[in-house]
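Here it is, the structure, as C-alpha cells.
The other protein chains are all here in position, but one chain of the complex has been omitted.
Showing chain A:
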Amino acid sequence: MPAVFLGVRHHSPACARLVAETVRRLRPGYVLVEGPADLNGRLDELALGHELPIAVFSHYRDAERTATTWAPLCDYSPEWVALREGRSVGAEVLFVDLPSWHPAFELRANRYADAEARYAEATARLCERFGTGSVDALWDGLFEVAPADGLAERLDAYFDLVRGESEADEGDRAREAYMADWVRAVLAEAEAEAGTGAGVGTDAGAGTDAATVLVVTGGFHTPALRALAARPAPTPGRPALPVPPPGAVSGSYLVPYSFRQLDAFAGYQSGMPSPAYYQRLWEDGPEAAADHLRQSVVTRLRARRHPVSTADLVAAAALTGGLAALRGHPVPARTDVLDGLAGALVKDDLTQPLPWSERAPLAPGSHPVVVEMVAACGGARTGRLHPDTPAPPLVHDAAARLAAIGAAGSRPLTCDLTTEEGLTASRTLHRLRLLGVPGRHRTAGPAHGADPVTTERWEAGPEAGRDAALIEAGAYGATLDEAAATVLAERARTTGPTDTELAALLFDTVLCGATDLTDRLLGTLAATLARHPDPGALGAVLATALGLWRHDRVYGAARSPLLAAVLDGAVARVLWLVEGAHGRSGADPARLAALAAVRDTLRHAPDLLTVTTADTAALALRIARDPHAPADLRGAAHGLRLTLTAGGDPDPGPEPGLASAARRAAGDPGTLGDWLGGLFALAREEVTADTGDGSLLAAVDAVLAELTDAEFLIALPALRQAFAWFPPRERERIARRLIERRGLRGSARGLLRTTADPVHLAAARALEENVTALLDRHGLRTAR
C-alpha cells in the first residue's frame, strides 16, 4: 500500500483536526512528520506533558556562520497532533526533515514558516486566482471556517495550485529529497512487515495497520514528495542523519514559547498569525472564536476608555455578516470580524493599511482601535515546560561561566576591565543582566562609553527564579553571548526614538562584547538609526561610537564592524536631518556637537563612510547658503566646509568669504551670535588662524561697531554664548589681535577681565536664579 500523504499548513487548526481524524481512521503503523530528524531519539521529551506553546530551539555555530532556528509547536499544530495521536494509536512516529543546522535552513528563523511565502510568485498567483488581498484571508475562507467534508481534497487542490510549476530553491529541494528518502525507506519496511504479518492488528479496535504509512508535511512540499517517493530508492535502508562538519557546535532543545513570539515573525518567516484566535477556533470552533474575538476587542477598547457604542456594535455585526456572505463563508472568519469592527469603529483616516490585509507588523502610531484588535488576536499565552525536561543549553552555559569567573558564591565581585579575566567576568555578568536573570547587580562601573572608570563592582543579590529566567531566556540562544545578541537585536528593533535608549543600547552592546556578533543586530541597529528623528541624540551616539572605534582597548571594541556600521548610519542620518532643518530657533548645542562629530568622523574614519568629503562639503555649502536654515546651522555648515576644504578646495567655485557671510548674518543682530556659535563650534582653529583685513575677526569687529546700542543688546547674549566655545587662552589671543587691529596698546587679558564690581555681579546672578526658580515654579519658562 502506498504512503498516504497529508499536506498541511503549519499551525492550522483545520489541518490539525484532519490529521487527528486521519490517524484515528487509518491507524497507521508509521507516522512521518516534518520535523528535525536529529530529534527522533528524544521524542519522549516532547510527550512529557508540557503546556503549549513550546518550541524546538536549534543552534549551530562553525567558523563561518552561526544560526538559530525555532520550530514552534502549539496545541493546534498539525505536527504536534500527528505526534500525539500517532503515539496514542501505537504508531512509530518519526521526524523526517533535515536537522535545523543544515545549510538548507540558512537564514530561516522559523522552521514552520509558510513555505509559499518565500515564493512571491506563488502567493501572487493564489491571490489573483481567488481575488483576495492576502493568503491568510483566503486560507481562512477555504479551510478554517468551511465545513470539514472534502477538506483533504480541497487541501490537495490548493497546494497543487500553490506549488504550480514553480521550482523550489536549493534548500527546499534538499529537504524534499531527504524527506522522500525517509518515505521510501519506511514504506519498504512497512511492506516487509506486512508480508510477514508482523504487527498487523488482529482486531480493528486495537493495534495498527503496519502497512499504512502516513506522511504529514507542509503542503508546499507534498506534490514534490509524492513524485520523488514514487521513484526507486537509490540506497536501501533508512537515510543516515547528516553529520555536522567537524569543529561545528550544534544542538536542539525544548524551550518555552509564547503567542507573542509566535505572532512576531514577519515577512518570509511568518506562519499563521493571530494565535489567540486560532487557539479558540481549535478549542471551540469558528463561531465561538469569532464571538470571543469580538468580545475581547470591545472589552479591551472599553478598558482603555475608547467609546464603543451599541450602535457601532450593531453596525460591526452587520458588516461582518455581510462580508462573510459576500466572501462565501458559512461562518464569519477572522478577517470578516476584524474588517467589520474596523469599518464600524474607526472614525479617522488610517496611516497604514490594516495590518491583517498585508502581513505587516504594526507600525508605530497605528490607530488605537487597530492596535487593540491586533493585540486581541495575538493573545498573551506563554508555554511552560514539564519540570523533567532537560534544561536548555543556556542554563548549563550560564552555570559554567559563572563558576569560571568565580561568581558562584555571594561575595562581591570586582572586575578590573583592563585585564582579560576582569573583562570576561564583566561581560558574563552584563549578559546575564541583559537577559533579566536575577542574581548579581552592578553597584559601580563606567556609566557611558567615554567614562574613564575601568573597574566594576558586582554585589550578589537574591537568586530566586534564576533558573526559570534562564530557561525562558534559553529561547534566545544556546550560549550567553548568543542570547544576549538576540535580545539586543530585539531591543534595537523596538527602541523608541529617545536619545538615552539608543545610546544605552549601544553601550550595552559594547559592555556585553557583542560588537562583532550578529548580522541581525547590525541590521536592526542600522534601521533604528535610519529613522531616528533627533540629530542631537544621534550626535551623542556618533561621538561615543567614534571614540570607541578609534581608541577602545578596554572593551576590545576598536575597529569593530558594528561600530563602523553605526558610524556610517549615524553620519548619513545627521546630514539628512540637518539639511531638512528649517525655521528660526536659537543655537542648539547638541545639534552643533552632532555636526562636529560628523566632521571628526570624516576626518578620522573616511573609509567607513558611504558619503564622501566632497559630497559633505557641497552639502555644507547648500546649508550655509540656505536662507531658511537656522542661523546656528548655517554658521556650522560654513565652519564644516572650511574644515573640510582646508587641505585644498575641491570645488573652487564661488566661495562665500567668511567676512561677507558674517556681514550677511549680521543683517539680523539677533542671529549673529547664533551664526558665530555654529561657526566656532565647527571651525574654531580655522577661524583663529585666519588673520588680516579680510578676516572674520575684522568683519565681526566692523559689524559690531556699526550696531546701534539697542541692536547690540539684542545680539549680546548669543554673542557671549558663541565666544564661550573658545578656551580662555584663545580668547586672549583674539583680544590681543583686536587691540592690534584697532592700533591700541594695553593688556589683552585686561580686556577680558570684567570691570564691574564682583558684588554687583553676584547680586545679579542671585536675582537671575531667583527669577528662573520663580518661572520654573509656575511652569512659565520656555524650553530651549
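General observations
One rule holds in what follows: contacts are C-beta pairs under 8 Å (C-beta built on N, C-alpha and C of every residue); 3 or more make two chains touch, one makes a residue touch a chain; residues count from 1.
By definition in this document, contacts and distances are computed from a predicted model.
Of the names listed as "Extracellular solute-binding protein", "Aspartyl/glutamyl-tRNA(Asn/Gln) amidotransferase subunit B", "Branched-chain amino acid ABC transporter permease" or "AAA+ ATPase domain-containing protein", the one that matches the UniProt record for the absent chain is "AAA+ ATPase domain-containing protein". Considering the whole complex, the residue from A:L326, A:A710, A:A756 or A:L780 that touches the absent chain is A:L326. Residue-wise, the contact with the chain that is not shown comes from A:P353, picked out of A:P353, A:P412, A:G436 or A:P717.
Taking the complete complex into account, A:G133 is the one of A:G90, A:P103 or A:G133 that touches the chain left out.
For the options A:Q279, A:T335 or A:S560, the residue in contact with the chain missing from this view is A:T335.
The chain not displayed touches chain A at residues 128, 131-134, 137, 311, 315, 318-319, 322-323, 325-327, 335, 339, 342-344, 346-350, 353-354, 357-358, 531, 533, 572, 575-576, 579-580, 582, 610-611, 615, 618-619, 622, 626, 628.
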